[in-house]
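Submitted below is the structure of interest, expressed as structure tokens.
One protein chain is absent from this view; the other protein chains keep their places.
Here is chain A:
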Amino acid sequence: MSQWLQQVIDRGQAIDDWLSPVREQALESLRQTNWPNRRVEAWKYTSLVPLEQLTLSSDSTKTSTDIADIEGLNSLDLIFVDGELQSDITAMTLPEGLHISSLRDAADEQKTTAKALFSQIKPQRHLFGLVNDVLAEDGVIIDIDADSHIERPVRITNLSTQGQESHHRVLVRLGNRSSVTVIEQGQGEQASLSTGFAEYDIGEHAQLEHYRMAMHTHKAIHIGGCHFSLQEQARLNSTLVGYGSQLSRVDVDIIHNGEHAKAKFNAIYLLGESEHFDLHSTIEHAVPNGTTEENARGIVGDKAKAVFNGRIHIHRDAQKTLAELNNRNLLLSRRGQINTKPELEIYADDVQCAHGATVAEIEEEALYYLRSRGISRSQALVMLNFGFIQELVNQMPNQALAHWLQPKLQARFAEMEVK
């Protein structure tokens, strides 16, 4: 038992709230868990040493709780600072059919919703998911009535500040035939640790547009996940953006529980300096006639390291499944590292499944040609190499968000190269 895990268990045992009965299960699992080393497949390329060595000393000057406004987004904002909800939900006018409450102050009705979701969609194998089960005292519960179409996106932001450890939870239930857009954004750069796990139950014929922006950089350690359960005819369109920090890891599970559901998942990661980003995605086709399309694309510069593990699991009964996973990478520097591992497990015989991963390097010839026309090296690199990232940005259904993100990614890319 690692010291770190032991203190999590100790702290978890001390928490006494309405979720305690559910937490107890996670506590029990944690007591049985061995702290992962590099021989454990899920953590093969990501070392937890930075986490174990993290010493958190709080800074008395609190960072501002301002989050950047996104022009034209018109979102309902739920702002967390270090895992504590700052926004006053009771003061918000919510559209009809949308119910939001904090985990801490949930009313009985919402507690029932929450209990049906909490740790019910997220698989037990995620160690830090269990840590979050045990320690997440705050979070949000979002419940959408059947047949309700929520126009305004719900944006959940968690800011991690100097020296803080935080654990928050997002639980979302989409009633049958409903639709909503949820944006989860995490950021922070100073020494901190945050875990953030989200569980989505997408009802029959319901549509979820989802964004996860893991924008942690420098010393901000983040480990989190998004876990989706799709009921019959459900639609999921999700985009993930990963920056890299000392240690940043996201696990995604897309689980087809109802037939004829369609999932589209795009992931973008851009890493420079000695940043680390690890994305593990698992697509579970448990029933027939499901469709999944996954595109993960990344650029890695300097001494940065990207880890991508994309697993597709097609169960015996899941005939007529259509699943595609594609991972494209561009490596800008010889010192950078990309570990990409596609994993296919197919137990049904009548399926269409495609799977591929590539790592490309800079095309020197094209770069020279552009520069010989006066275009700077960094601009030329953007022109040559940003296109495949741009494509995914263009595919984001929310235009306002895409417009906001695009220059940020481009600037990040240009900076990666200059160094």
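In this text, contacts are C-beta pairs under 8 Å (C-beta built on N, C-alpha and C of every residue); 3 or more make two chains touch, one makes a residue touch a chain; residues count from 1.
We adopt the following convention: contacts and distances are computed from a predicted model.
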{"item": "From \"histidine kinase\", \"ABC transporter ATP-binding protein\", \"5,10-methylene tetrahydromethanopterin reductase\" or \"4Fe-4S dicluster domain-containing protein\", the hidden chain's UniProt protein name", "value": "\"ABC transporter ATP-binding protein\""}
{"item": "Per the touch definition above, residue among A:Arg39, A:Arg334 or A:Arg373 touching the missing chain", "value": "A:Arg373"}
{"item": "Chain not shown, touching residues in chain A", "value": "364-366, 368-377, 379-380, 383-384, 387"}
